[in-house]
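Yeah, one chain of the complex is gone here, protein chain that is, but the others are all in their spots.
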Amino acid sequence: MTRALTIAGLVLFLLVILVPFWWIASMSFKTYEQIQFASSIYVPKPFTWENYTGLWSETRFPLWLRNSVVTALVVTLISTVVAALAGYAVARIRFPGREAVASIILIVYLIPPALLFIPLYRVLAELGATNSLFALFLSYPTFTVPFCTWLLIGFFKALPDELEEAALIDGAGRITAFVRVLLPLAAPGLVASAIFAFTLSWNEFLYALVFIQDEKALTVPVGLNLLIYGDVFHWGQLMAASVITTIPVVALYMFIHRWMAEGLVAGGVKG
Amino acid sequence: MTREAGALALGAPAPRRRRLGRQRNRDLGTAALFLLPLFVLVLGLIFYPFYRAVWLSFTDKLVGYPERFVGLRNYEYLAQDDAFHQVIRNSFVFTVVSVGLKIVTGIGMALVLNSIIRGRNFFRGLFLLPWITSTVIIALTWRWMFDAFPGRGFFNSVLLDMGILRQPIAFMATPEGAMMAVIVANWWRGFPFFGVSFLAGMASIPRETYEAASVDGAGAGRRFWHITLPGLKHVIIVTTLLSFIMTINDFNIIYVMTRGGPGSATQVFATYSYQVAFQQLRWGRGVTISIFLVPLLVVGIALISRYLLREGRGK
Partner (left out) sequence: MPSRHLSRRTVLAGALGASAALALPRLGFPAVKKGTSLRLWILKTYVEPTNKAIEASAQRWAQKHGAAVTVEYFTFEDMQTKYVAAIESKSTPDVGQLETSAPSRFAGMGQLLDLTSFSKQIESQAGKAPANVAPVTMMDGKVYSIPWYVMGAFWYVWRDVFEKAKVKLPSTFAEAREAAQALTRPKDNFYGMGQSWNRTADGYGVMQSLMYSYGVGWAGKDGKYKSIKTPQMQTVMKWATDIYTNQLQPADTLTWTGSGNNENFIAKNVAQTSNGPSITFAMENAVAKATDAKDKKMKEDALANHVALPHLGGPDGRRMQAIAMSMGVFKGSKDPEAAMSLIAHLVSPEETVMVMKDSYGQFAPVLEKAKTASKDYFNKNENYRTFGRAAEWFAPTGWPGPVTAAAAEVQASNVLTDAPAKVIVDKWSVDQAIEWEDKKIKEIYDTLRA
C-alpha cells in the first residue's frame, strides 16, 4: 500500500474508533443543563466532576462494579481451568471419540443464550442460586468454557510434540507432563483464554438481567440499564459510569494485547 | 459432517508413534479425568436446560400456572405470526449486513496495519478498544451518537453546529434508520476482531510469494486479489462463521438501543423471545421462538463444515 493511502487509512480508523469514546467522555464532564440545552458541544464548559461524584455517592454503582469484578474473576478462573484441562485432553491425548468431543464443543458454543435463559432460569431456581452472583458463576461458564476450550485446542495443537514425548519417555505421568512442560509453554494461550473469559463475563447482560433481581447483587450492565430511571435520565452519570467501566478493561488490554493477538492467531487461524 | 469439522479442528493427524500399552490405559484415564469438568458443565447446564427448553416449547407454560402439554401449538402459532416473520427478516438483515461490513472493514484494517511497521502493536491494541468494551455501553454510546436531541446526539450536534442542518434528523425514528443504527453499533464493535484475525492471517502468508509475484510484474491490486485474499480464505470463513452466530443471537445491543422498535422494526429473535416470555409471561411460546433458530444454526454449521472438509481434502 502506498504511504499516503496507509496514513489516510490509519487516520480514518483512528477517528472512527476514538470519536465515540471522546463523545461519551466529554459528556460525562458536562452538567445536566449543558446536555439538556446543548450549550457547549465539543468541550464541556464548565467542566465538572459532579457526575462522577454523584454516581459514586448517590447510586449503587460501586457495588455493581465490585459484583462485576468478582463475577468476572471467578468465572475466568473456572473457565480457564476447565478449558485448559479439556483442551489439552482433546488436543494431545489420543482417545476414542476424540473428534466427536471436539465437534460437541463447537456445537455447544453455538447454542444461543437466548434459547437457554428460560429453562436455565428454572434450573438455577431449583438449585437456589437465583438472585445472587452464584447464578452467574454457574451460568457464565456455559458460554466461556466452550469458546476457551476451542481456542486452547488450537493452541495446544500448535505446540511441538517432542517436549511432551520426552517427558513421557523419561517416565513422567501425563499430568506431570501437562503441568510441568506444556502449561508454561501455553502461557500466551492461557492468557488469551483468560482474557476472553473475562471480557465475555464482563459484557454479559441477558443472564444477569434475568437471573438477578436484588439491586445489591446486580452487575454493571444491568445496573446501568437501571440507572435509566425513565422520566429523568441522569445522562451525565450514565456517561460517567460508562467511562469508569471501560477504563480498567482498557488498561488491562493495553498491557496484555500482544499476548491476546498471539492467542487469536493460534486459536482463530488454526482452529 | 461435524465429526470431520472436529477432526479438522484438531488438525492433520500426527505421525504414528510408539505407544506403550500401559501408557494407553493411563491416557484414557487421564483424558476422562481432564474432560470430567467440561462434561459435567455441558451436561448439567447446557444439554439439560436445552432438553427442558424443547419440552417447554410443547407446553403452554404461563408464568404462575402449571404447564400443560399442547403439542405443536406454539410452532403453529409462530409460523403464521406476522410479527415473527418480521423478526426473522430483521434478524437476517441485521446479521448479513453487519457481518458483511465487518469483513470488508476488517480487511481494510488488516491492510493498513500490515503496512506499518513502527507502532503496529500499539495501533493494533488501540483499534481493539471497541471489541473489549461492554456491549451495553456500546449500545448506549451509539444511541447517543444518533440521538435527535442536539445536546446528546453527536451527528446532529455537529451538523447543526456547522449549519449543514436546520433541524435535527431523527435517525432512529424510521425502521430503516433504526436498523442502520443498530447495524452500525454492531459493526463498530465487531470489526476490530476481524481486523486483528486477518492481520494475523496475513502474517502467515509467506513473503516470498509476494516477492515472486512482484518480480513477475504483478501490481498491488493483483497481488491483493490473487495472493492475499486466497491466503485469508480460511480465516475469513472461520471468523465470519463465529460472527454470524454471535450476531444473529444478539440481545444486548438491540435491547438497549431500540428495545426492538420503532414498532417491531428492529425486533430480533432474542429480544422477541424476551418480550414474549417476560412481559407477556408466555414461556412456552417464548422458548419456541429461540428454538426456531436451532435448525438454522445446524444448517449453517453443516455448510461450513462441508467447506472446511473440501478445503482440507484439497490440501
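Going in written order, the chains are labelled A and B, and every chain counts its residues from 1.
The rule is short, and it goes like this: a residue touches a chain if its C-beta (ideal position, glycine included) is under 8 Å from a C-beta of that chain, and two chains touch if they have at least 3 such contacts.
What you see is a predicted model; the values in this text were computed from it and never measured.
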- line: Note: the excluded chain touches shown chains A, B
Message: Just to verify: which one of B:Val87, B:Leu111 or B:Met172 makes contact with the chain not shown?
response: B:Met172
- line: By the document's definition of touch, the residue of B:Leu28, B:Val96, B:Ala148 or B:Met180 touching the omitted chain is B:Ala148
- prompt: Of the listed residues A:Ser79, A:Thr130 or A:Thr219, which contacts the missing chain in the full complex?
  reply: A:Thr130
Message: Given that one chain is not shown, which residue among A:Leu65, A:Val210 or A:Val249 touches it?
response: A:Val210
Message: Suppose we count only contacts with the excluded chain; which residues of chain A make the list?
response: 33, 36-37, 58, 121-122, 124-125, 130-131, 209-211, 213-215, 225-226, 228-233
Residue ranges of chain B at the interface with the undisplayed chain: 60, 62-65, 148-149, 166-175, 178, 258-259, 261-265, 275, 278-281
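We adopt the following convention: only the chains that are shown with their structure count from here on.
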Message: Centroid from C-alpha atoms only, then distance chain A to chain B, rounded to Å. What do you get?
response: 15
Task: Could you please specify the touching residues of chain A with respect to chain B in the complex?
output: 1, 6, 9-10, 13-14, 16-21, 23-24, 27, 34-39, 41, 81-83, 85-86, 88-91, 93-95, 98-108, 110-120, 122-123, 138-139, 141-142, 145-146, 149-150, 153-154, 157, 161, 165, 168, 173-175, 199, 202-203, 205-206, 210, 220-221, 224-225, 235, 238, 242, 245-246, 249-250, 253-254, 257-258, 260-261, 264-265, 268-271
Message: Give the list of chain B residues in touch with chain A in this complex.
response: 2-7, 9-11, 14, 17, 23, 26-28, 30-31, 34-35, 37-38, 41-42, 45-46, 48-50, 52-53, 56, 108-109, 111-112, 114-116, 121, 123-130, 132-137, 140-142, 144-145, 149-152, 154, 157-158, 161, 188, 192, 196-197, 199-201, 203-204, 220, 234-235, 238-239, 245, 249, 251-252, 255-256, 269-270, 273-274, 277-278, 283, 286-287, 290-291, 293-294, 297, 301
